[in-house]
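A protein chain is absent from this complex, but the other protein chains hold their places.
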C-alpha cells in the first residue's frame, strides 16, 4: 500500500483501475467529471485496460454500462445531479435486471434553479430503485466502498447494482491522504466477476420480456429480499476488506458510530460533514454534554438492527439531512423515525445547494437540540449567512 | 450476391411459433428474415415497441436469439456496451438494435445519433410501421403526411422524417432501406451489413394492417406496393454512394413511376387525404428521388 | 447458473413455443393447402409471420396449433394453392 495525496474523484478512478473494470460509460457532469477525465487519462497512458464509451447522455451512459455488464464484463459509470435524474429510468431498469453494476454519484443539488454545489437529494431520490446505496465520508472511504461495491454486487446472494455516493466538491475535489491498496491485495479480495446470467449466443437467454402480474411481483419481492439479505453480506465483505486490504476504517458494520455508547443524545447524518460533527461532539463532550454520532454509511440496505441498537434508549435523536422530501422532513429523518420507537427524533434540513455547515454551526445546533427544539423539522441557515441579505425575489412587477 | 432458397431454408430460425403479435404482423416477417440474414451468432437489443410484446410472456420468449429488452431511448447505447464487451472477450457476435420508428425517429434519436457518430460496431434495424402501433397507433416522426392516426384524426400535417438520409449524413459505413415485401433484397442487405465493420443502419418498411387499415392477408402485397409506387425506395449506401435495388429502378424516372394513389387507396389511414395532400406527398417523393440520384 | 437461493429470481426467459399463448385459437379462417396445386416455391414459408408454414417433402404443411389464420400465405401463393376456409 502506498499513501498519496489525491482527490475523492481520483480515489474513485483508482478504485476502478484496481477493480479491473472492463467497461466504463462516461458523460461529463460537474462535480463527477474529473473521475471520467482521470480514467480517460489513465486509458490514454495505457495504465488501464478499461474500455471507455464516451456516450451522448447519462441515459446512454447507464445503458452502455448495462450492456457491457449483461455481456459478462465488470462495468462502471459515474454521474451526479441532473445526470442521475436523466438516467433514472435506466437506474431502475438495471436493478430490475439484477445485473451487477457499480456507479459513483458525486452528489449535487438539483435544479431549477441551477446550482452546482453539494447536496444529497440527487442520491436519495434513487432510494427506492432497488440499488444498494453506500455513502462515503472521505476520499479513502470512496475508494474502499467502490471496491467493496463490486464484491457485494457480484455476490450470488445479492446480485444487485451498487451506488456509492460522495459529497460533490467537498469530497470529490478535496485532495487528502489516501492509502492506495496494491493490485495484488485487490486481486485477492475481488474474485473474477460473477453474475446470474450472461447474454451470449452460446446459450440464448432473454432478459426483460413481459412477465405476468404474479411473476412480476415475485421478481419485485426477490429484489426486496436480496436487499434485506445483503445486510450481513456487506458486513462479511467489509470484514474481509479489513483483513485482506486495509484495517484503517472499520467496515464490519453498515453504519459508523462515534462516542455513542455512553451518549444521552445522538446525531444521525450521512457523508462528509460527519468529520465536522465529530469535532463539534468533542467540544460538547468537554462541556459535559454526552452526545455521540451515528453516520449512515448504507442508506440501502437500511439496517434496522444497527439503527435500533445504536439509537433506542437515547434521550433524543437529531437527524441532519442534506436532502429534501418536500413537505416532510429529510429522507434520513423519515427513515430514522420509522425505525426507532419511544425516542424523540428531530430533524434539521440544511447544507442544501452548497450551504456550508461547519463545526461551529454544529456546536450551535447540537447545543440547541439538547436544550430542546419544539419543531419536528427545522430548516437551518448558518449564522453567518443569516446576517447576510439573502436575496430571493418574491414579487415580479 | 445471390441467395438461393435452399440456403434460406437452412438459415437460423429466429422466430418461434406462438408469438403475441397480431395476425399478419410485418415485424414478425422482418424478424424471421433477420435470422435468415445474420444467422445465430446474433444478439438483439429490443427497445420498447411492438417487439417488446411480440416476444410473449415469461417463462418463454418467441425470439430464438439472446435478447436484451430495454427502455425506449437506450437501445444503441446498450448495444454499444454489448458490442465492446464481446470484442473484449474475443467473441464474434452481431449486435443488433431492433427498434420501431418511434424509438428511432423520436425518443431514441439522440442515442442512435450518438452511436452512429462513434461508429459503434452494431447493426441498427428500424422496423418502420409509421406510427406508435404498440400503444394503439399514435403518430410518430415517421408517419407520412395525410395519414390518420389516433393522435392525428384529421390526418398528419407534416411529412415523414427521412431517417435513412439522416443516417447517410452521419457518414456511417452502411445504410440500407428494405421492405418486408422483398425478402431476398432485405436478407442480402443484412448479409452485406454483416460483412462490414462499424455502424450499419437498415430501415425496413413494415406495413401494419391494423394501423394502416388493410386486410392482414395483404401485408406482403402492400409492402411491395409501397416500393412499386416509389413511396418507399430500396437502396444501399455504401462506400459513399447509393445503389438503387432493381425493384425500384423505374422510380428514378418520374414518368415511369406508378401513381401514389395506387398505394394510398388500399389503406384506410389515407381515406381523408385530399388532392393537395397528394400533391405534397408526390413532392416529397420527387425530392426524395432527386436526393437519391444526387448520391448515386 | 444453478445457484439460485430460494429468494433469488431473475427476469429472464428461454426461447420456447407459444410464448404468446396457443395462438391457433385466434384463428377464424384457416389456410388449407391444395398439395396437387403446390409447386413447392416456399413463398408462403418466406412470408409467414408466425413460422407456422412447415416445409415438408418439397411442399408445405401448416402448424394449426399456432397458425393465426392471417391469410398472408394464401395471398402470396403464386398458384393459388392455399385457400382460406372458415373455421365455423
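Annotations
When the chains are written out, they are named A, B and C in that same order, and each has its own residue count from 1.
Assume a contact is a pair of C-beta atoms (placed from the backbone, for glycine too) under 8 Å apart; a residue touches a chain by one contact, two chains touch by 3 or more.
Operating definition for what follows: contacts and distances are computed from a predicted model.
Look at the chain that isn't drawn here: its UniProt entry, checked against "Probable glycine dehydrogenase (decarboxylating) subunit 1", "Methanol-5-hydroxybenzimidazolylcobamide methyltransferase", "pyruvate synthase" or "ABC transporter permease subunit", names it "pyruvate synthase".
Here is the thing to keep in mind: the chain we left out touches A in the whole complex.
When the missing chain is restored to the complex, the residue among A:185, A:242 or A:356 that touches it is A:356.
Within the whole complex, the absent chain has one touching residue among A:171, A:223, A:336 or A:365, and that is A:171. Considering the whole complex, the residue from A:40, A:116 or A:373 that touches the absent chain is A:116. By the touch rule set out above, chain A reaches the unshown chain at residues 3-5, 31, 116-118, 138, 167-171, 173-177, 272-276, 278-279, 354, 356-360.
Here, only the chains that are shown with their structure count from here on.
Per-chain CA centroids place chain A at a distance of 52 Å from chain C.
The distance from the centre of chain A to the centre of chain B, each centre being the mean of the chain's C-alpha atoms, comes to 43 Å.
For the pair chain B and chain C, the distance between C-alpha centroids works out to 23 Å.
With touch defined as above, residues shared between interfaces to two or more other chains in chain B number as follows: 20, 55-58, 61, 63-65.
Shared interface positions of chain C, defined as residues touching 2 or more other chains, are 11, 13-15, 19.
Across the complex, chain B meets chain C through its residues 5, 8-9, 13, 15-21, 23-26, 28-29, 32, 54-65, 180, 183, 215-221. Interface residues of chain A, counted against chain B in their complex, comprise 22-23, 25, 51, 53-57, 59-73, 75, 89-90, 93, 199-201, 203-212, 215. Only residues 11, 13-23, 26-27, 41-42, 45-52, 55, 63, 65-66, 68-72, 74-76, 84 of chain C touch chain B when the two sit together in their complex.
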